[in-house]
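Partial complex: the chains shown occupy the same locations as in the complete assembly.
A, B, C and D are the chain letters, set down in written order, and residue numbers restart from 1 in every chain.
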Amino acid sequence: MNTAPSVAEVRALIVKHKRWDLAFAVIGTLALMVGILTFVALFADMLIDGMPRLNYDFLTSFPSRRPEQAGILSAWVGSTLVMLVTAVAAVPLGVAAAIYLEEYAPKNWVTEIIEVNVTNLAGVPSIVYGLLALGLFVYQFGLGQSILAAGLTLALLILPVVIVATREAIRSIPSAIREGAYALGATRWQMVSQHILPYSIPGILTGVIIGMARAIGETAPVITIGALTFIAFLPPTPISGAFPFLSFEWLTAPFTVMPIQMFNWTSRPEAAFQANAAAAGLVLLVMTLSMNALAIYLRYKLRKNIQW
Amino acid sequence: MVATPIVEVTSAANPQQSKVLKAEVVDLNFHYGSVQALKGINMPLYEKHVTALIGPSGCGKSTLLRCFNRMHDLYPGNRYEGRIKLHPDDTNLLDPKVDPIEVRMRISMVFQKPNPFPKSIYENVAYGLRVRGVSKRSVLDDKVEEALSGAALWGEVKDRLRDLAFNLSGGQQQRLCIARALATDPEILLFDEPTSALDPIATASIEELIGDLKNKITILIVTHNMQQAARVSDFTAYMYIGELVEFDATDTIFIKPKNKQTEDYITGRFG
Amino acid sequence: MTSTVAGIPAIATVPPIVSHRLARRHTRHIKERIIEFFLFLAAASSVFTTFAIVYILVSESWVFFQQVPLRDFLFDTQWTPLFSDAHYGIMVLLSGTLVSSSVALLVAIPLGTIIAIYLSEFAPFTVREVAKPFLELLGGVPTIIYGYFALLFVTPLLQKIFPELPGFNLLSAGMVMGIMIIPYVSSISEDAMRAVPMNLREGSYAMGATRFQTALRVVTPAALSGIAAAYILGISRAVGETMILAVAAGMQPNLTWNPMEPAATVTAYIVQVALGDLPHGSIGYQTIFAAGLALMLITLFFNILGHLLRKYYRQAY
Amino acid sequence: DALVKVDGSSTVYPITEAVAEEFQKAKKGAVKVTVGISGSGGGFKKFCRGETDISDASRPILEKEMKACAEAGIKYVELPVAFDALTVVINPKNTWVKELKVEELKKMWEPGAQGKIMTWNQVNPAWPNAPLKLFGPGADSGTFDYFTDAINGKEKASRGDFTASEDDNVLVQGVSRDVNALGYFGMAYYAENKDKLKAAAIVNKGSSKAVLPSLETVMAGTYQPLARPIFIYVSEKAMQRAEVREFVEFYLKNAPKLVKEVGYVPLSQAHYSQALKNFTSKKLGTGFGGTPEVGVKVEDLLAREAKL
């Protein structure tokens, strides 16, 4: 039996099917627009509310009870330093964990537990990390209510994201590269450090950025461990005039961060503070954006050299 | 169903002058988890000669080749039984007490698909030396030039050593991988279908290269191309479903194989 | 060893002799072992973190459960631990979490998946490369901003459609949360789809399939395990989200399955109490640990389920 | 470095922030002051661990916290610094509420009302048969405790089916958008949103006159029972440091002006003088004995026997 349809029938069928293609292309574009337009709307709204407050003084002043004099100097410096600690702690730890899981771990129940664990940590409410850190970092390890404690707390918070992204990046490296390195007599660590690590940097960067974008906006855990709201001085500078020129005193300094400033302002009665909050939100977003932009650029640069 | 493996070279008409044993596969079984891929393989490997492994797809050629540099150690669940003795020091390559890294430092491998690292041409060739702790610039420079010349690539790339290896053509990439292997002065060089992804011109240049190399190194090559086996090898082993059916001087295998199945395969009546 | 005895340097072109290599092997082995151990520690740190969290939650809940019977905790239909007439029915908060997360996922999963399919199978190269990072920014907007967006923009909009909708409700909070989660779903799903080997697509096109048919019937099922991972991360984010709900959902402990009502969620409750005026150590304060523990056990359950599902669906190409 | 650490209630925060700002200015930066907002509970926790010098509190110290302080050997002086007048607000379009009696409020808010009193006319037959929508702060807050105590006669005794938020601006939004809404929160939020909200006059039990919340009525003590004092607690150990002493003295001396500026109601000049006297004479302990109460007169409180 030959049920092959005639050419005319086939054509009619194709026209029908292609309608779905078109419909989906439209639906897809719309879905994309929902996301992008929401972002644009949020950004525009903040821009309208916060733009008048965005000036040099806003960036270089300390908090004040007078909305027009209040600024975010201590907040953005604090956020920057906390993010620095977070990155320095989360990236090596997350990357090392991912490397272990992808390149070293035997396929057994221990590994499986670790894997479930990592995804599970992604769902723990951030405030619980704050409570954990208060007990562990602040009191147990005696780090106090410092930039160091806050950075480490946020590092724990974003660890799952870094681990997952890094694992995906490592997985995309073809096994031919691994075999090539081993075949030349490389040890496992040589293979990992000279190949796996450099080639997965773009993917790692993506994970770090997504994680950092989340960390920079967190308030509750940072307040729990003791971030301040009014602080009219900056932490000691990391570069000192005398030998050894580097100082780590800032790690133990009291601090505040951007989102705390923002939350405080949004909850104040005066309308002028709401404008400050919008302006701070804008600055926060720009900080996140520039982190993202840097990473996207780096990723783009590095990816050009690595293709499979 | 399959004839007993023939291990000794029975052909008196061996075209080569001297035949020194470089390595010897003894009663080798290999298992991928529960799948047995090699069954009681016995085979010699002669120094400074080319030995070809032929046989239908899936017969275990790659599996056997990869036993020589313990590549199977990289994946869990794989199991060796038997020995591969490396002469003159009589080490059993498969001994769990023998460090696979040591084995790989002595035995290099070139893969079916060229797999250069996403680094510069220079760094690709120097990689094996760096792994061995060599970092002196002058030594590296010399070795890189020597290896690239050995792989017939020096002329084409000497002005662009800092270029990314990915920018080379497929054939050049494969020669780069050969240079990378050569740079470490291996005792044995393993080739797994090195030309199957290459065009005829690149193929010809690599075959020529193998001809040159065998004056210095012992070579084991897997190929699915009978013509290639005939052209480049001194000895040929025919495998079928995990067993070694026949091993002999290449001329013997191609002109009057002992085994009916070998003959059928070589003349294309089967497989 | 031999070559060094008389201090005669080895000849460069001759490869170092075997025993020499064996001497280096020992230190190499130890070094590798140490590195592996440190990497293991890093991986195990996640387990350690979990243990620490569980330890804190359990030890603090311990006090709580000595005063509140487990039965009340599980089956009471009111959650008023801070009122003089205290009830401790965790179901109330869990229902809020469940409903808001469901709404969020009803937004994020279809939109995220459609976007992923669109970017991976339909969109031209430039659109894809530009849209993806842009979309990823949605995950970086401070959540308080989303909260006010839900309260001041989405809710009034929804009230035009449903005039009965109260000013605080799970619906608008959930929807906005869903938009925030879109990049989690779309980015990771899209990666998974792009990792589907081209030969499967070719197989489908060779049968005369259209783009849409190929995307829906071949690419999506083939990427299922990666898509599942994306969904799980999205769900985790939804369950753990706080500020949007605290601002826009009404913080009213309300045992309801109706998204059109206001309700409180576990996370919003925890934050509220942790930063409130309650004396620490009081039974009211202790509730946050019991609530946190309940939430953690539930997410753990879903994660194990997801893990098993993915294991079942994982396919090798 | 001379550093004064303050932490605690977000209700007291704006006042302390204003004082800290002015104090630092007056001291030309020789003394640094930090202020956090981890809530009255979180503040006392740190205070009783000896981590902070001063604790902001929107409610008196409670028994549990007194015990914790006693165990750690922390002694303190209790100083009322301002009034927070709880304002009952309704939608400006609400035409039926002219004044509210405490009994009416109780009818709306008592625990028994939950699920039963759902319309306005159930409270007062003269009011329309419209749904009653209630808004208030979360049950964890000092405001909630005080309101329930003052209206329902028992602390924390309240119906549970109302919309709660920690952020009073959210409550402002809620009430301003619903004709049938009624809510309560601090007076400052009403003062800043007079265009969107209407304050209800509360009938004073003594005089039977309806009184609107204002600076004058609160200071005169006629706006009752919804005006409550808010406090700072100063650690005795910290008082040994000159900068802390100076800061507290500065606080009490400048409070009348600064409290008004940030939207709260100052105590009378006499109260501040008495408070200062208590402070300098180190009158240790709390006048409440660990249980909050409603309607205490500040002068009584300051004169009371204090207990640690």
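Things to note:
Everything that follows uses one rule, which is that a residue touches a chain if its C-beta (ideal position, glycine included) is under 8 Å from a C-beta of that chain, and two chains touch if they have at least 3 such contacts.
From a predicted model like this one, the values you see are computed outputs, not experimental measurements.
For the full complex in this file, the chain formula works out to A x1, B x2, C x1, D x1 (one representative per kind shown).
We take it that only the chains that are shown with their structure count from here on.
One simple way to say how far apart two chains are is to compare their mean CA positions; for subunit A and subunit B this gives 47 Å.
Subunit B and subunit D have CA centres that are 84 Å apart. The set of subunit A residues that touch two or more partner chains comprises 187, 223-224, 266.
Residues of subunit C in contact with two or more other chains: 28, 274-275.
Subunit B makes touch with subunit A in their complex at residues 69, 71, 74, 76, 101-102, 104-105, 108-109, 111, 113, 115-118, 127-128, 130-132, 164, 166, 177, 180-181, 184.
Contact residues of subunit D toward subunit A in the complex are 5, 7, 10, 13-14, 16-18, 20-21, 24, 29, 32-38, 42, 46, 51, 166-169, 186, 188-189, 191-193, 258, 261-263.
Subunit D contributes residues 9-10, 37-42, 44-45, 57-59, 62, 64-65, 68, 111, 133, 138-142, 144-145, 148, 154-158, 160-167, 170, 173-174, 177-178 to its touches with subunit C in the complex.
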